[in-house]
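In this view, the complex is presented without one of its protein chains, the others remaining in place.
Per-chain residue numbering starts at 1, and chain names A and B are given in the order in which the chains are listed.
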Amino acid sequence: MQAVRGVTLRVAEGETVGIVGESGSGKSVLMLSLLGLLPDNAQVRAQAMRFADGDLGAMSGREKRRLLGSRIGMVFQDPMTSLNPLFTVEQQLTEPLRIHQGLRGAKARARALDLLRMVDMPSPENRLKQYPHEFSGGMRQRVMIAIAIACGPRLIIADEPTTALDVTIQAQILDLLRNLQKELGTSTILITHDLGVISSMCRRVVVMYGGIVAEEGSLDEIFYSPRHPYTWGLLRSIPEAETEHRLPLVPIPGSPPDMLAPPQGCPFAPRCRHAMPVCLRCAAPETELSPTHKVRCHLTHPAAPQVRWEKEGL
Amino acid sequence: MHIDPEAYANLPAEDFAPLGDADRENEQIARPSTTYWQDVWARFRRDPLAMAGLCVLILVALAAIFGPMLSPFSYEDVDFLNGDMGPSSAHWFGTDRLGRDIFVRVLYGARISLTVGVVAAVINLVIGVLYGGIAGFIGRRVDMVLMRIVDILIGLPSLLYIILIMMALGSSIQSIVLALCFTSWIGTARVVRSEVMMLKSSEYALAARLTGASDFDILLHHLIPNCMGPIIVSTAFLIPSAIFSEAFLAFLGIGIQVPMASWGTLANEAIAALSSRPYQMFFPVAAICVTMFSLNFIGDGLRDALDPRLKK
Partner (left out) sequence: MIHASPNPPSAPLVEAQNLCKYFPVRARFFGKSRHLLKAVDGVSFAIEKGETFGLVGESGCGKTTVGRTLVRLYEPTAGAIRYDGQDISHLNRAALLPFRRRAQMIFQDPYASLDPRMTVGDIIAEPLRVQNLYPGKARDARARELLALVGLKPDHINRYPHEFSGGQRQRIGLARALAGNPEFIVCDEPISALDVSIQAQVVNMLEALQDQFGLTYLFVSHDLTMVRHISRRVAVMYLGAIVELAPVAVLYKHMQHPYTQALLSAAPVADPRRAAQAARIPLQGDVPTPIDPPPGCLFRGRCPKAVPRCAQERPALRDLGGGHLCACHLLE
């Protein structure tokens, strides 16, 4: 089973990159493989994996783990499973400080308090002594973010950070992530299935489908001049937010690919309205449409029919 | 699948003709259909220990059923001239003090042990599933009362009521089974109760309720089939424990009486001659061990096969 194939991903300093994809698109596996967090039966082959000036590919598991938590922070979807229910928030916050920065005792405690203030935790002094189950979902996610930024990371990877939260809480957490990024100047990789979250958070978007990068580009390129039929399908599947008259939704037919038996050619071909014989035979090469906009679709071939994106009503 | 850029640029135009909808089938299911039990069997088959256990158990069962018929000896034939003989071609496992063939007696013991195990398991299953199912499904006060009864039963010292039952009913297979089943269904009942409690609020149980189905209908059609996995596992471990209890009781002299032979009785008889004729002890004990191991391996295999989550 190949969960991810031939993916190239670059994140510049201080940039927020959004990775969009549905279940089975390989977006989470991609991140876990970068960090060496995949289960033992996984194999990762890559030409290069670099972080800042270090080569992730050449690092041992131990070095990677050092990097993780100090210079790379992770925020997961479900904070309840990533926080240890047996330890107080203070213990969990000071652990990375002790391991990576050698802070102990009162100093570590003071830093932990600072961190809770940075994530806008109400009454942080009392909160330090509490256990994860005493927090609401939104507050737990704040704790997760505090742990992620504890050692001043250069990159934060947020995997569906707000999927389990309510809309009003989601807005709070997104605001927090945005402000922290401005303050700290970290790069962020935001993995989500929610195009709404993407459009309010990111400058650059990577659209994944069936383990490959279908299309990547700037926010405007992806939303207003997308070139991959899957991106079209995604955008047409969501109802128009503001129009007065109701437009029918245009769903993508069929189901996401079964990654145990992935299709031979383009993974999207079986569901694509514009599929051609070549799509079923081989995957499309990457086409560069602009310095930022790249797409993998046979429709960019000169011999292919000219199909253009038009979102009705715009 | 990398494609040469030059070859790609020169692909023929027909490769780029749009496909009609007829060429694609969106609701196709690629994988062949397998039922839950087919999956379970496939997983079970991959477990070598469990398969070995199953084979050994089948051999023991076949020997127990047909062995005594094929042997020239019977379990109660006394032959004083050939007492205390070691294993030989005539008497494979030797003879005991009274000259009875130990091989046949061990096979006969297998009959008793397996019968006790299977009957106890079936009784457990019926009582445990009904009791646990009712307690879990109705819940609240009924559950309170039923579970407190269980707590009281489990507090009784088992040897006490087993001896009382044996004294009242005499020692026969029936009374042994009854004594063994007196409280052993409680484990199954508890498993079923907690499963049913969890499943009764599942969305498919709600959906069934929405069709107008009665409580009994939901219990029978949805809840019990869905807790078959844990039920089977708890039953699979119950059989060896029932067999072992029977052997233990017989060894203590409470249970099947001579000339009938259970593995425990045989072991008991062999104590007197343990230092001079250890084989008389070895064969029944080996039979108990082999059967216990097989049944426990089967139970482990079933647990892994029925609940793949536990293994990972």
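Following the convention adopted for this analysis, a contact is a pair of C-beta atoms (placed from the backbone, for glycine too) under 8 Å apart; a residue touches a chain by one contact, two chains touch by 3 or more.
None of these values were measured; they are calculated from a predicted model.
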{"item": "Neighbouring displayed chains - absent chain, whole complex", "value": "A, B"}
{"item": "Hidden-chain contact residue, picked from the options B:12, B:86, B:170 or B:225", "value": "B:225"}
{"item": "Option touching the unshown chain, where A:195, A:214, A:266 or A:280 are the choices", "value": "A:195"}
{"item": "Residue numbers in subunit A that touch the chain omitted from display", "value": "22-23, 122, 136, 138-139, 166-172, 174-175, 193-200, 219-220, 223, 233-242, 244, 246, 248-253, 255-256"}
{"item": "Residues in subunit B touching the chain absent from view", "value": "27, 29, 31, 33-36, 202-204, 206-214, 217, 221-222, 225-226, 228"}
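Here, only the chains that are shown with their structure count from here on.
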{"item": "Inter-chain centre distance, subunit A versus subunit B - centres from mean C-alpha coordinates, in Å", "value": "48"}
{"item": "Residue numbers on subunit A that touch subunit B, as the complex places them", "value": "253-255, 258, 260-261, 264-265, 269-271, 274-283, 285, 298, 301-305"}
{"item": "Complex interface listing, subunit B residues touching subunit A", "value": "1, 3, 5, 8-9, 11-19, 23-24, 26-27, 30-31"}
